[in-house]
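A single protein chain has been omitted from the complex, and every remaining protein chain is retained in its original position.
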Amino acid sequence: MAALPPYATTGERIWRFTFNVICVAIFFFLVFPILVVIPLSFNAVPFFTFTKEMLAFDPAGYSLQWYEDFLTNSDWTRAVRNSLFIAPMATILSTALGTLAAIGLSQSHVPFKGMIMAILISPMIVPLIISAAGMYFFYSDMGIQGTYLGVILAHAVLGTPFVIITVTATLVGFDKSLTRAAANLGAGPVETFRRVQMPLILPGVISGALFAFITSFDEVVVVLFVGAQQQKTLPWQMFTGLREQISPTILAAATILVLFSILLLTTVELLRRRSERIRGLSPG
Amino acid sequence: MKRKLAKALFRQKMRALMLIAPLLIFVLVTFIAPIGSMLSRSVDNSIVVEILPRTVEALQDWDSAAEELPGEAVFAAIAVDLKEAAEAKLHTRVGSRLNYEQPGIASLFRKSARKVRKLESGPYKEALIEINEDWADPEVWATLKTFSGSYTDGYFLASADLKRDAEGDIAQKPSDERIYITLFWRTMVMSLTITLMTLLLGYPIAYLLATLPMRTSNLLLILVLLPFWTSLLVRTSAWIVLLQQQGVVNDFLVFSGLNSALYNMISIFTVPNVSSLCSTDISQILNAGPRFLDVMAARGPDAALSTCARDILGVYQSGGAEAAMARTGELQAAGETWGYGDERFAMIFNQTGTIVAMTHILLPFMIMPLYSVMQTVPQSFVRAAKSLGASNWTAFWRVYFPNTVPGIGAGAILVFILSIGYYITPALVGGTSGVFISNRIAFHISSSLNWGLAAALGVLLLVVVLLLYWAYDKIVGIDNVKLG
Partner (left out) sequence: MLKKLSAIALLGVACIATPALAETEMVIVSWGGAYSASQQNAYHDPYMAANPDVKIVNDESSAEAVAKLRAMNEAGNVTWDLVDVVASDAIRLCDEGLALEIDFDKDLAAAPDGTPATEDFGELIVSDCFIPQIVYSTTFGYRTDMVSEAPTSVCDVFDLEKFPGKRSLEKRVINNVEWALICDGVDPAEVYNVLDTEEGVARAFAKLDTIKDEVVWWSAGAETPQRLADGEVVMGSTYNGRLFALIEEQKQPVGMLWDWQIFDLDGWVIPAGLPEERVAKIKDYLNFATDTQRLADQAKYISYGPARKSSAPLVGKHSTLGIEMAPHMPTDPNNAKTTLLYNYEWWADNRDDLDAKFQAWLAN
């Protein structure tokens, strides 16, 4: 929003000021809840509130015990291990399949494109509880309910729409004459893909992969149904924790996850800018 | 030349399909097929004819409207069926299936099956009625006949709070059993509220982002994207931390003394819990008029201090407002001894909690589409309008706002689709009044085991979502979805 011109009336000034206050309040609403968990995770007592000692910045009011619990309690460590195994596996699967399909979809002549697209996007649209219930029964029939394979397949399919959308978006700006030029110069389809197309769509692929990763890493409804206790993931553990034993260990886990999401966000932002720069869509 | 072109085109099509095929097959097998097979449970009723084949056949000739018991042939058929079912331990499965339609059938089947095994020969009619007199109830037979087909609409009827009566006609369930219409309605209303809230909060932010210089707006955009990338569970637990009774917000209100002021403000608009009445400033309540006190006292002895409310009303009626106010101090002291001095607000584990937490969670999904549409609206439009003499408001409302309507549509449908199927957040912060239809579906899958009803509710929910998706595709085009 450009600065107000010098001839702005008092009314305009007041309105502008009010508007800015409103916006600050909304930004506060967006970010404060996420940041508030961070100090509370260092609480010395097992409550979710600020103690007097904490407000007085008395070191006795703070402790690292919930982080210690998070890192040593077998429930939590197992959940972290499971999440760090399931999410990357699901990501690889959905990124590989999703990228191929996005390239296919971006060709100029695709029969039944509307219907295919609707099917491929459906995992993102169908309410999770319905997906979870369907997979629960079907995967039980297949004998993969309660196995890592079942959870990975389920999470992979939930992640594919994100890969398709992000990769398709990078392909929109893709100059077709580049592949033709490569073909003219004697490159086979595989070589064209590897040396021309891939580097250009790579930012889209990586950010799609990150979306797929976060989909699996943050998913709890489907894993509750498709998984068994052995596959308990971090969100699942947090879910049971919030329902049953409210301990600040959840806040320690939450803080670590917030830092993790800041990391992911930064990566995606950098990738997006890089992609726009390469394709000349933005001044950079 | 033409044929060559056609051939090339065909090859191109095939190549595209080859690239898509792996994912398409993957999605069909791991996603579409499971959902399809689950949804088919909503009409599947083959269990009755599979376990009681002879009975179903024998019942063909029986007229349920006649209000007479079926003949010996039917009784003989069910005796044989039950014997076989009991051997295979399947009798209670069909019993539980029919119990959904008429309570009591489950135990009728369970109790009878054991004794039927000892029956060697007929006449079965008397023998069965001897075993359990419920067999002499024509309604049991009517239910059996009504639900003897391989397919049933029973689950769909149940999910619309309907059922078939003894004559096989569709009727409403008794009023104390109607729940799904209420739940669907509540899911819709709450999703709509959440959508409106996100629009209200999202519009100014998107506007700010779209009109600020690129560099600044990119920085502020991070504040929008951070919640988006933060785990749903983290955000939900953050709201529990903030809003619970011993939470940060309540602590702050009590600490700052704002709680009483706020409470008094709210009590003027709503009928508060009577038990907290005496802790509030009674003069204010009296100012709100005697009708208000009437309402309070009329709520009956459902809370400890309702006597207190009646007390004030009595004093008010006999001695007027001044006399009642003279007792203010005394009553307030009474309230404080009950510990109502530091009134805390129930902001979570109810509808408020669900709406606040979900508005926060879904707000980025509103801001992003709004922002991308607003970016394409040139500022010169507004300037042109102003230079033509329009006021600020007119320029915004008549020129800028109409240009952002596609963004509003896209954001609203997206947020609505996402919120209508929510499960986790309502389950954690919704209490009893803030749960959605999804929570009920989950209940029927894992607790009550009425999988057919869960499937029927799922179909209804899915239909709503698909309609909205279709609208979204028409308005925005699914190819134009942007993330991050």
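Structural remarks
First chain written, first letter: the chains are A and B, and each begins at residue 1.
Definition applied: a contact is a pair of C-beta atoms (placed from the backbone, for glycine too) under 8 Å apart; a residue touches a chain by one contact, two chains touch by 3 or more.
Just so it is clear, the model here is predicted, and its values are computed rather than measured.
Residue in contact with the omitted chain (choice from A:Asn20, A:Thr77, A:Gln230 or A:Thr266): A:Gln230. Which of A:Gln107, A:Thr147, A:Thr179 or A:Thr267 touches the hidden chain is settled by the complete complex: it is A:Thr147.
Residues touching the missing chain, restricted to subunit A, are 89, 92-93, 95-97, 99-100, 136-137, 140-150, 152, 194, 228-230, 243-246 (touch as defined at the top).
Listed for subunit B, the residues touching the missing chain in the whole complex are 88-90, 92-93, 96, 99-100, 103-104, 106-107, 110, 176-179, 182-183, 186, 245-246, 273, 275, 301-305, 307, 338-339, 349, 431-433, 440, 445-450.
One rule holds for everything that comes next: only the chains that are shown with their structure count from here on.
Distance between subunit A and subunit B, defined via averaged C-alpha coordinates, is recorded as 25 Å.
Put simply, subunit A touches subunit B in their complex at residues 1-2, 12, 15, 19, 22-23, 26-27, 29-31, 33-34, 36-37, 40, 47-50, 97-98, 100-101, 103-105, 107-111, 116-123, 125-131, 133-139, 153-154, 156-157, 160, 162, 164-166, 168-169, 207, 211, 214, 217-218, 220-221, 225, 235, 238-239, 242-243, 246, 250-251, 254, 257-258, 261-262, 264-265, 268-269, 272. Contact residues of subunit B toward subunit A in the complex are 9, 12-13, 15-20, 22-24, 26-28, 30-39, 41, 201, 204-205, 208, 211-213, 220, 222-242, 244, 246-248, 251, 360, 363-364, 392, 417, 420-424, 427-428, 438, 441-442, 445-446, 451, 454-455, 458, 461-462, 465-466, 469, 473, 478-479, 481-484.
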